[in-house]
Structures are given as structure tokens and as C-alpha cells.
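Shown here: the complex without one of its protein chains, the others still in place.
We just call them A and B in the order they show up, numbering each chain from 1.
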Amino acid sequence: MEEEIRPLPKFDYFSPHSLHDLSTLLKQLKGGISFLAGGTDLLVNMKKRITIPKVIIDINRIQELSFIEKRSNNIHVGSVTRLNNLIESSIVQENVPLLTEAIRFLASHPIRNRATIGGNLCTASPAADAAPPLLALNASVKLKSPDDEKIVPLSEFFVGPRQTVRKHNEVLTEIIIPCEKGSNAFMKLGRRRGFSLSVVSVAAFGIIKGDKFEDIRIALGGVAPTPIRAYKIEEMLKGVEVSDRSIEKAAEIAKSISKPSKRAKRASVEYREAMARVLTKRVLMKIAFEERG
Amino acid sequence: MYQDYLGEVKKLLHGKDYKVVGKNVIRVDAIEKVTGRAKYTTDFIIENALIVRAVRSPYPHALIKKINKKPAFKIPGVVAVIIGDDIPGENQCGYYLDDQPLIATDKVRYIGDIVALVVAKDKESAWAGADAVEVKYEELPAVFDPKEALKGDFKIHNRKSPGDVKVIKGDVEQAFKECDVIVENIYKPGSQDHAYLETEAAIAIPEAQDGILVISTNQGPFRTRNAVARVLGKPQSQVRVITPYIGGGFGGKDTYGPIISSLAAVAAEITRQPAVIVHTRYDSFVYHFKRCPFEIRFKSGATKDGKLKAIEVDYLCDCGGYAAHVIGLLKRAAYHSTGVYEIPNCNVQGIAVYTNNLPVAAFNGFGNPQMLFAVESQMDLLAEKLNLDPVEFRLKNALVPGSRTGTNQLLDHSVGIKELISKVAKKADWVKKRSKQKRWQSETKKRGIGIGCSWHGCGTTGFKHDWAGASVILNPDGSVTYSTGIVEIGQGTITSHAMMVAETLGIPYEWVKVELNDTSRMPDSGETHAQRGAFIGGTAAVDAALKLRKKLNKLASEILKCDEDEITIEDGIAYSLNDASKKISFNDLVREMYQRGISPAEYGFIKARRGYPDPDTGQGDPYAAYTFGCTIAEVEIDIETGEVNVLRLYPGVAAGKILQPDVVRGQINGCAMLGLGYSLTEVVERENGKMVNPSFTDYLIPTIMDKPEIAEFISVEDEYKYSGYGAKGVGEIAFIATPLAVANAVYDAIGVRFYDLPISAEKVYFALKRK
Partner (left out) sequence: MKIKFQLNGQPVEAEAPIDETLLDFLRNRLRITSVKKGCDLGECGTCTVLLNGKPVRSCLLLAVQIDGEDVTTIEGLSKDDNLNPIQEAFVKEYGFQCGFCTPGMILTTKALLDKNPDPSIEDIKIAFEGNLCRCTGYDQIIESVLRAAKLIKR
């Protein structure tokens, strides 16, 4: 029975201390691998028998995966960086504040002390709060396997609910976020004020010049099998005057591009679509207000 | 017949102020709980205890054709597999009715019905064993809608309904003819999970001489003891139940305590080894019994001068596969169906019906939140039709001393509701906010204010007995050993007992030690439910202490050579009021008792001052006293998202004497949050009767972020004469009033009336869309 809580299943456990050791390990192992980072998803899934790994590779001790740096005009974040460390980082706050705003209330404080940014992305819940801001910021992720290393734009990373392009022997090592000066807004709707999985979340980054949307990037969570960029809205708004009407139009598009899975629990399809509209409108109004001063 | 306990203690204390009752003290459980030393059931780690895991039916309604134990025994750690036929005593654990086997034998009646127990040396083997037991079922047609169950022929039991109730008074038909306004609606308040933080658990340990010790999460140690004795086929004297601190009860462990205890006991008895059963959070959510959902058709009428004339109510209680706790709550709902108002004509009929849903439990309010949701919604609807302010309308009809209830019970004193409503309304600034609200608008947010009044009879509902025992022993050094069967579930009642014993004896509160709850120590105190822990359980404590105090007074007067009436005992010194030089210390006095062969120990044993309503008309006195509650809620609704934000709550209670002000505040505020959850976010989602949102992620109880501002509570101390110190119960009343107020406030804000609970954002969104 799904959701039933059982004692942990048996597994082999490794805790490499470097990326090099990790590569060696990955070359030796056949499959059935789960990476243990924050543990806030993996251990839950194991108790519910949703995930039954043969091997757990604990990557918490790999120092090379925990860092926050600014290099030229990008922020580089190690995948095992804890969410609370990201929130408290002045580098992140000053350069990509949209991310800070979005994850500040993700889950709850003790969870954020362990949960990692890489873990949140790899778990790939359609409602994950970290994805929309990173999508709006044009972030990419670095995937490393024993023989290869590649950079994947986050917009190509998610392929389905809880599914990403990451192969079983690949580790997400780094998130790369370009820095840009502009206005940011993030809003989410839960089912209560306290921590709850977002029904819908919207992240937006915008630059307004001469009362027109010069650049606008919007991403939504909870309205599709994966978090999505709203390119249709962005195209429509580019060069358009900032007004109640243009914002209303944009919000309507948000509703129309929302295709939440009928199987998604927690809120009906119609409500999600309606909330996509409401939150998009509010996010755009916040950006407009901020830019106008 | 019934002692005027309040009068007696006041006489003893010579009219002086209480030294400890009514003040805040350090709770008896405080140090243990803040240091982490407090022990709950699973903190008693018994070496080599066997682990018990239940095999439960995956079908809501099916015949059990065959059970094959053999595959389970292939797992090395498995020690025993127990089926219904293996039960040594009677295979029966129904709370009121004998309709519920502990382990099902012929058929299963809800998803989760237990068909076998696997007992093993470790957790993994127990789980594997439970998976391995082969059970062959033959599915039967199942029903989940109570109306369908009533109409159809599903043969869940030999009869469709385990019980019904009627309250018939006056002439309803005639009365409606005289009414100027009549309102009739159908209400469907839903289920709710207790979601206490400690799940159900029990340990059973065979003791010498064929005895058995049970340590478990329960709210009725003696009921639990009797249930275990029955299932094991042992005399009650052979079973001992220890009830440690409980991590939240709310009624759920009242219902499930005997069941989980019996499961562990059976395993221990058969294997002759200690056995432990613990529910995971999933188990607790999916399998423990919950609040009973009601379907109520409520018709009320009033005359244009604003006087309520008649109510006609019929309601259906979906009790699931077994009766469990439904009979009690079915009856309580009927006896409270007038609300806090005088209504001369009542025709109230309630019936419980079997379905294949999960059975129901006691839960804070016990049928009252459901019924009063209908009552208080009706009141606002009537007020609107009569063009009367909701508070004014309530004041016009509120019960007063001398009123008779719907069951024709005379409430001769302790009826503080009218004063309470006025005071709460004043505190909340009702009149101003009610009119000002219309003006406060924003584009996306609308505000409203609403009122809800509640009442709750204290004591086990009048169709079952309600007695309580307690034990007070004076030790030679003056310290006092106190025992009660009332359980500490967080409400702080045992501290109240210690305070009342100390006050009555005239000694410092710190001299009284409350012993671990053990059924071998004193006679049955009854269950810890129905707001009776201090009200009735505590009165037994006072009964015992009074008996001792009278002996002490007499002895002191003999030793000090003065009149008994002159004697006072304060702070552990007995002295003459006329001559303070005539004194003797409390411990010297006690030592003298021992020397002179005067018993230094007394049992208190009392019976609640009430009767048993007539089975056909419901007329009678089902409760000794009623606590009243009134809450006003201010809400703000985001009309684009549907989110209901409760801004402020103004709670109030008329609960007699408040024994521990800050503890009572904690209960009121805690109850308010429980009520908030029931109003807005707590939904038991079901498929085939099985809960499909069995985790805290999806069953949403209020977090600290969801907390509204809660004003300091209003208290009308309408003391009750026949309880020690005049206290009534207060553990449920503030919960009940909350959803009533919130629902009325929502209507005031957006003009949409919700006839079922909870009022989720999505529901509000769609209701506004339709408007």
C-alpha cells in the first residue's frame, strides 16, 4: 500500500569524501543507486517503499559540492548547499534575490537545515518551490558522471512529475545562475498559512523601461507535470506598456497554458488554473509597482 | 443525597479566600515534561518484548473464507499468528454495544478491520509475517453513503441501525403554525482526525499469578481493564492497567484505548511474553476511529417578536462498520439540539446507521460541534429574516436560571450564558464592527464578524452510569498520597485534583503527590472525557478530602479542647480561630490519627447528579451541569483565491469556578485552534471508506503560522453547587463554539452560507464564482 510507513529496507551504504571517490564508486556499482543529500525526500520515500535503493551513496561529506560563489557574472551553487545556507547567503541575496525570496518559506526551518538545492531539483516535484525562480533566472545545472560532465539548462532538465534527464550514474553537482539587475516577485498559494505543499507558485523576473516591459520572465509550479516557463506570456508582454489591461491579458494566458495533471491531488484542475491566473496577475503587479517605485 | 460540596468547603474555609484553588501553580507534571523525563507509553522500553502487527482487511465488506497462517511461520522471527478463534476469552470489544469482535472471524466490515495478529521477535519479521498471512476473502457489496445504507439492504449487521434517540417536547406542528418565520436547511458537518502527536500504543506484560499488566494510551483505565479482562477471560482483579502521560487524547484514545490494549494483551497472554503494539502515523490516520460525520435536516421557527418557538430536527450519523462510540454522541447531540436557548417545542430524532466506512470515536465535542453548527447557522438565518441583530436575537432566547431545556431539565442555577454573550460581544466591539465591516473593503479582501454559542453537558451522557472514585492517604509526616483514575492527557486536571485536596485539607499544594495512574490503587474514576475530569473526578477527590478533613477537625478540637466550629487548618497548621495559641501542626495531627487508630485514608466515591432520559421522549436530566461557551470570530476573505483568514477570536466560557486560570487559557486557546482546523483545513478524504490523505502533509492541522490573535478569554464564574469548588468542565466548550462563529463570520463577509465543514479556500472560490 502506497503511503504506508514501514521500517527502512536494507541497503548498502557508502559515504565518499570527494568527487574522485564518488566517480570510482559509480564505476564499480551496477545500479539501484540513490544519492542521499538532505534525506528529506529519500528517507520518506524509502519508508513508504516508493524508492527501494540497493545502494545509498551519501554525498553530504563531499566538500566540493557545498559552496556559494560568484564567478564573473554568475552565481555558482554547489548542489549539496543547504537551503538555509542559501537563504542566509548575502551573495545570493544581493545577486539573485528571487531565489532567496522563493525558498525562504519552503517547507519549514528544520527541513531547510538539511534539504539541499540539488536535492529539491532532482526530486522534481511539479510543485517544488525552488524550480520556478531558477527557471525564471535562466539557471542551468551541471551533471557529472564518471566519464562525462555536461551543463543542462534547467528548462530542459524536468521531463515529467518526479522525472529529470539525470541518468542513474550522474550526479547534479552545481547550479549556475546568471546575475541580472531587475525586479523580482514570487508568490505561492498553499492550503494553509503554515508550511504546505504549494498548490500553485509563480516566480517572475522583470525589467521595465519607460513604462514598458523590456524583459519579463515568468515560471509557474503546480500547473503542469513539471515546473514551466511561461514563454507565451513573456512573448506577449515584451515591449508592451505596463497596464492593468496588459497584466490581465498575461494572467489569462497563464490560465490557458496551465495543464495540471488530473491525477494531481490536493487541488482540482479548475482551481489550479484559476489560481495560476490570480498569482500571475499579482506577481506582475508587484513587479510593476516595484519598478515604478 | 447529593452533597452541596461547594457550600461545605466554603464553610470549612470560614469564608476566606482560597489559598490555592483559582491560582496558578506549578503543574505536577511540569518538571518532567520540560526536562524530557516524562514517560509516555512507548518510552517504557521492555527488553525482548515481542512486536505485534495487525493483519487488516483491504476490503470494506467481505466474508472471510479462509486464513492460512503457515506462510507467516516461514519467517524465522515470527512467534505466533493469532486469529479470532484463538482469543482466550470473549472476542468482543464494542464500546457500548456487543457488535464488534476484537479480531474479525466471519466477515470484515471496513477497510482495516483486523483479521489476525502476527507476533514476532523484531519489527521486520512482524511486518513480513503480516504480509505473508494468506487471507481469502469473498467481497460483498459495500456502502459508504449513510442514506443509501438506510434505504438498501447491505446486511452489514443483523440490523441497519445500532441505535436512535428522540427528544419530543410540546407540540411542534402547532407551534410552527404560529411562527412568523421558518428556516429549514440541510447541514453536513464532516469528519475530523484527532491528529494527536502521540500515536496509539500498548504494552502488555504477563505478571505473576496469572496476572497481566497493561501500559497503554487510553483515556479510561478501568474501562480498558475491564475490556482486557473480558477478552482474556480473566477476572478483573487479574488485570492491571497503568496509564502514563498521554500525548494528546481528545477522545480518540477513549475509544481506541481498550482496543489497542486488548490487542497487546491477547498477544502477551498467548505467548506468555511481553508484547508491544505501536501504530505508525499512517496506521493512526487510516485505522483509528474518527469524528462522526452528521447529516442534519434542521427546521426552526420563531415569531416576529424574536422568540424561538419550535425546532424539528432529524439527523443521520454514519457510524461505519461498528457502533463503537456512536450511541453516546448520537444522544448528546439530541439533548443539546436546542442550543443555548429556551425552545418550548421540540421534535428531534436522530439515528445511527451502519456503513462500511471507518467506525467513529469520541472527539472533543462529541456530536455537539456537528449539531450546534446547524443550530447556530439557523440562528443567524432566522435573525436575518427577523431583521434582528444576531447577538440581540440570541440574548432574547438565551437560557437563564429557572429555564427548562429541550429535555425539560430544570436548570436551577449555574446558567451564565446570557451574561457571557453580552460580555463577549462587548469585548469584541460587536456593534461597531458589525456595521463598520460593511464599509471596510478592499478590491480583493472582505471582512466579516460572526458569533457562535455553545453548551456542553458535563459528565458521561445520561444513558450510562457516571461515578468516580479517588483515594487520599495521609502519611505520618503530613505528606499526602493521592490517586485518581483520571488521566493526564495534557489538560492539567490531576493538578487541579491536587490543588483541591490541598485546599480542603488546609495544607500547602506541594505536600500532595499525585501517584501514577494505576487501576490497582483506587476505585474506578470513570473515563477522562465529557468535561468530567475535574467536575466529577475532582469532586471525588474533594469527597475523600472532606471526609478526612472532618476527622482532622474533630481530632484537633479534642486535642486543643475547643469547639469543632472554631477549628481552621491553614498552611499545614490547625488552630482555633478564637485563640491562635491553641494550635497543632498538620503532621502532628496525622500522627495522632495513626496512634488513635483513626483511619488516615479515605476513598471518595460519588455519582453524578443526573438521571436517565426517557427512551421515547428524551425527557429527563442527562447531565448534572452545563458549561456554556461563546466565541466571536473576525475573518478576512481573499475573494480571488477563496482563502479564509481568521484574524481574531474572542472566546468566552461560563464554566463555574476557574481552577487554574493559565491552564484554562491554554485549553481555550488550544481548543480554538482545534476548532480552526475543523472550520477551514481538516478534511478526512476517503475512497471506499479509507482515508487517502494519511499524513501531516495532506491532513492539515493548524501550525503556529495559522494562529489568529486570540483575545484574553471572558469568564463568567457561574459556580455549580454540587462539585468540589464549584467548577464545571472546560475542556471542550471553546472548541465547539469556534467553527460556529467562523461559519457565521464568513457569511457576514461574503454573503455565502456554507452548510458543511470545513470551509476550504477552494470551496469559497467556487461558491463566489457561482454567485
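The criterion applied here is as follows: a residue touches a chain if its C-beta (ideal position, glycine included) is under 8 Å from a C-beta of that chain, and two chains touch if they have at least 3 such contacts.
If you're wondering where the values come from, they're calculated on a predicted model, not measured in any experiment.
**Q** Looking beyond the chains shown, say which of B:Lys39, B:Lys188 or B:Lys464 touches the absent one.
**A** Within the whole complex, the residue contacting the unshown chain is B:Lys39.
**Q** Using the document's definition of touch, tell me which of B:Ile26, B:Leu63, B:Ile186 or B:Leu577 contacts the absent chain.
**A** Checking each option in B:Ile26, B:Leu63, B:Ile186 or B:Leu577, the one touching the absent chain turns out to be B:Ile26.
**Q** Using the document's definition of touch, tell me which of B:Tyr245, B:Phe628 or B:Phe754 contacts the absent chain.
**A** Considering the complete complex, B:Tyr245 is the one touching the chain left out.
**Q** For the chain left off this view, which of B:Glu198, B:Glu269 or B:Glu503 is in contact with it?
**A** Candidates B:Glu198, B:Glu269 or B:Glu503; residue touching the omitted chain: B:Glu198.
**Q** Hey, which of B:Ala126, B:Ala425 or B:Ile710 is the one touching the hidden chain?
**A** B:Ile710
**Q** Need a quick check: the contact residues on chain B for the chain that isn't drawn.
**A** Listed in rising order, the touching residues are 24, 26-27, 29-40, 42-43, 45, 194-199, 245-250, 280-281, 489-492, 662-663, 665-674, 695-697, 701, 703-705, 707, 710.
**Q** Give me the chain A residues in contact with the hidden chain, please.
**A** Per the touch rule, chain A residues meeting the hidden chain are 5, 7-13, 15, 36, 38-40, 43-44, 47, 58, 60, 84, 105, 107-111, 113-114, 194-195.
To be clear about the criterion, only the chains that are shown with their structure count from here on.
**Q** What part of chain B is in contact with chain A in the complex they form?
**A** Touch residues, chain B against chain A: 58, 123-124, 127, 280-283, 640-641, 643, 645, 680-681, 693-695, 697-698, 700, 702-706, 760-762, 765-766.
**Q** Along chain A, where are the residues that touch chain B in the complex?
**A** 1, 3-7, 189, 191-197, 265-268, 270-271, 274-275, 278
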